[in-house]
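Here is the structure we will look at.
For this depiction, one protein chain was excluded, whereas all remaining protein chains were kept in their positions.
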Amino acid sequence: MTTDFQLPAIDYQAISPLLILFGVACLGVLVEAFVPRPARRRVQLGMALVGVLAALGAVVLLAGTNVVTAGGSVTVDGPALFMQGALLAFGVVALLLIGERRVEPGGAFVAQPAITVGSEADQRQASAPGATEVFPLAMFSLGGMALFIAASDLLTMFIALELLSLPLYLMCALARRHRLISQEAAVKYFLLGAYASGFFLFGVVLAYGYAGSVDLAAIHAAVDTSQMNPALLYAALALIVMGLLFKTAAAPFHVWAPDVYQGAPTPITAFMAACTKVAAFGALLRVTYVAFERLAWDWLPVIGVIAVLTMLVGAVLAVTQTDLKRLLAYSSIANAGFVLVGVLAVGRTGASSAMFYLVAYGFAVLGAFAVISLVRDREGETTHLSRWAGLGRRSPLVAGVFTVVMLALAGIPLTGGFTAKFAVFSAALEVGEGWLVIAGVVSSVIIAFPYLRVVVMMWLSEPSESTATMVAPGLLTGTALGIGALAVVGLGVVPGPVLDLAHDAALFLR
Amino acid sequence: MSVLLAQGVEVTAGEAWTFWLLAPIAVIGALGMVLARNAVHSALWLVLTMLALGVFYVVQSAPFLGLVQVVVYTGAIMMLFLFVLMLVGRDAADSLIETLRGQRAAAVLVGGGLAALLATGTYRWLEGTPAAGLAEANAEHGGNTEGLANLLFSRWVLGFELTGALLIVAALGALMLTHIVREPGERLSQPEQMRARFAPGNYPAPKPGPGVFATSSSNTTPAKLPDGTASPRSISPILPIRELTAAEAADKETER
Partner (left out) sequence: MSELSEASGLLGYVWLLVAIPAASAAVLLLAGRRADRWGHLLGCASVGAAFLLGLGMFGQLADLDEHRRAVEQQLWTFLAVGDLRVDFGLLFDPLAAVFVLLITGVGFLIHVYAVGYLAHAPHDQTHESAGTARRRFFGYFNLFVAAMLVLVLGNNYLLLYVGWEGVGLASYLLIAFWFSRPAAATAGKKAFLMNRVGDAGFILAIFLLFAQVGTVQFSGVFAGVAGMSSTVLLVLGLLLLLGATGKSGQFPLQAWLPDAMEGPTPVSALIHAATMVTAGVYLIARSHPIFSANLTLQTVVVSVGAATLLIGAIIGCAKDDIKRVLAWSTVSQIGYMFLAVGLGGVAYALGLIHLLAHGFFKAGLFLGAGSVMRGMDDQVDIRRFGGLWRFLPITWATFGLAWLAIIGIPPLSGFFSKDPIIAAAFDRPGWTGWLFGGAALLGAGLTAFYMTRLFVLTFHGPKRWTEGQRPHESPPVMTIPLILLAVGTVAAGWLMSTSVVDWLTPVFGEAPEPHGLLSHGQVTALTMAVVVIGGVGGWAMFRNGTALAPAPAGPVVTAARANLYGDAVNAALFEKPGRWLTRALVYVDNKGIDGIVNGLAAAVGGGSARIRRLQTGFVRSYAMSMLLGALLIVGAFVAVQAGWFA
């Protein structure tokens, strides 16, 4: 028995965003237990929004902090704060979508996911108020993502990875309509996610074997000093990167994305598309820039091939999609490729361009899914492209917002998408990676086609009987839509401040 | 382990014997888990592998880890797994026929490839690694378990706490996916259950057991009803009905 135990110094202010998020999540669980059912949604939504906004405030207050704390588990530096800020901003919008109950009676979530699909009880709960556990789950997930971005060792990163994934798997299974597809999506995501986590963990073990530590900075230092066979480190890097690329939906680890995006409840799809992407790229940037920077010349070509493959697979497969959610899933794959181009422009410009891209993409995709949640018929959301024909004539305003978002995703000037693509491509050119830019431009051209096809469908086709109706957005969805559209246009017209912010923030603390 | 053996330092004969005895068993257990057709068998194969791993940990001077491996993984998690499997029951409709062309062959090829790459790789990359630092690490806090505890609550305190969050999520998820809230009045009261049981069209008595009134005592042989017909009620739906030989199917003297 010894008495020399010492608690590590913990900078509570630096990890306050995390503490707020997890605290509110735990409170949310208690609310489920003690608050009467009818009041739960209001309490949960209010608490979650206040929590995320408070965490966002804490992140803003922390601006400029550069510290490693909690025993070396968490790094609070520029990129971490910038991406946590973006993540939490997306979180607010996603929570608005999750909380919406006016578009569909009871909301997008099923009341009791345990009831057998298609049973009598299932029909009885068709319009019952949706499960409110989704709020604490979303908060846990957000907390995990915030930690994922800031984790300064591989083990904490792994815990964060699980912490962000497990609630996502659960939330995927909660759709009110098409429950079987939703549950199937959840199981697929769970199985493949666990599979990818296994690879990640194997990589962590190998990295430990090489460096004798799972600390990112220690791995960086070990590259020069370790006596071990360097191949160990390369294999570790391959497996770790693979686990992270799975989360970013980069080819060939993208296969889950279309099925899961399509099956999950639309607000959760929006949440995944915007927030998970930020978190995964945050971690990828940190791992590659902090721990493996000295190997950059070796991993550049390999991950470069993956980036090219990702962009092309996403773009080419988007062309033949007829379902909008799947289309956006492939678009998210292609966009992961574009962000990778920024990541591969190793350096401050590369990091800042990738971070800016994530911001621009996140707002656009949130707006897109907000619109998708509004286009419905009696069966629920209608995501088949043919049902959107002529929608522009029926509801010009919302269709207009969707058009703006599609143009942004296609990278048309004066939208955030253009600025973002411009930023990553110019960053890649700056470091002489022209081949990535060529592949990027080619896939931009290809993927512009499906986006513009949607726009053409909406505006230039006559509405027919099969045209779906656009439900008037409630306050929550309306706000989410407004934020998305404003941000998309704002980032296109006045990108300066955010570009500067990203540039100032883009220095990793090792 | 194999590295240590190859180097021949600090490896006692007992350790080597234990390893060479248990290593094949661990591998066989793993293969058995993948190849077994029955989920229960799979789980049991896995228990075997985990037990073997637990012994390895103990032999390699990690007693706490070894015990946790046995108590938590083998004892708690795998047993829970078995309980769930037995409660849910294996559905006869499960098909194990592979419908995707070339899937199995590709799986063997690619999986084998990756396994070979990593296995030979780690073997070669770790060749000549000295085993060092164990004594110092254990001495620092007065023992292996103490040292582990110290790490867990100092360096890794955040991760430790967040693992708690992970458990909350898991519990919440399990509850959501399994628990059905019954509305008041939804559950039948005892008199109502009674009436339903004796309502016309329901069969109030216990089901006949298999093999009764028959020449075979196999529980795949359906019971015979008093009128001489076979009752499908008497056997489990996942079992195939046994084909009876002529002798078995023939009437017995009891009908007279």
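Labels for the chains are A and B, by order of writing; each one numbers its residues from 1.
Following the convention adopted for this analysis, a contact is a pair of C-beta atoms (placed from the backbone, for glycine too) under 8 Å apart; a residue touches a chain by one contact, two chains touch by 3 or more.
Computed from a prediction, not measured in an experiment: that's the story for all the values here.
Pick out which of A:Ile10, A:Val35, A:Ala128 or A:Ala231 touches the chain that's been left out of the picture.
Of the listed residues, the one touching the omitted chain is A:Ala231.
Using the touch definition from the top, which of A:Leu53, A:Val187, A:Val205 or A:Ala221 touches the missing chain?
A:Val187
One chain isn't shown here. Among B:Val27, B:Leu114, B:Leu152 or B:Leu239, which residue touches it?
The single option touching the absent chain is B:Leu114.
In the complete assembly, which of A:Phe135, A:Trp256 or A:Phe508 touches the absent chain?
Selected residue, touching the omitted chain: A:Trp256.
Take the complete complex as the reference. Which residues in chain A touch the chain that isn't displayed?
Residues in contact with the chain left out: 187-188, 191-192, 195-196, 199, 230-231, 234-235, 237-239, 241-242, 246, 251-253, 255-256, 258-259, 298-299, 301-302, 305-306, 313, 316-320, 397, 419, 422, 426, 446, 449, 493-497.
On chain B, where is the contact patch with the chain that was removed from view?
Against the left-out chain, chain B lists 100, 103, 106-107, 110-111, 113-114, 117-118, 121.
Criterion: only the chains that are shown with their structure count from here on.
Show me the residue ranges of chain A that touch chain B in the complex, using the header's touch definition.
1-2, 4-8, 10, 15, 22, 25-26, 29, 32, 70-74, 112-115, 121, 131, 133, 136-137, 140, 143-144, 147, 155-156, 159-160, 162-163, 166-167, 169-170, 173-174, 202, 206, 209, 228-229, 231-232, 235
Using the touch definition from the top, list the residues of chain B that touch chain A in their complex.
Contact set of chain B toward chain A: 118, 121-122, 124-127, 129, 141-142, 146, 150, 153-159, 162-163, 165-166, 168-170, 172-173, 176-181.
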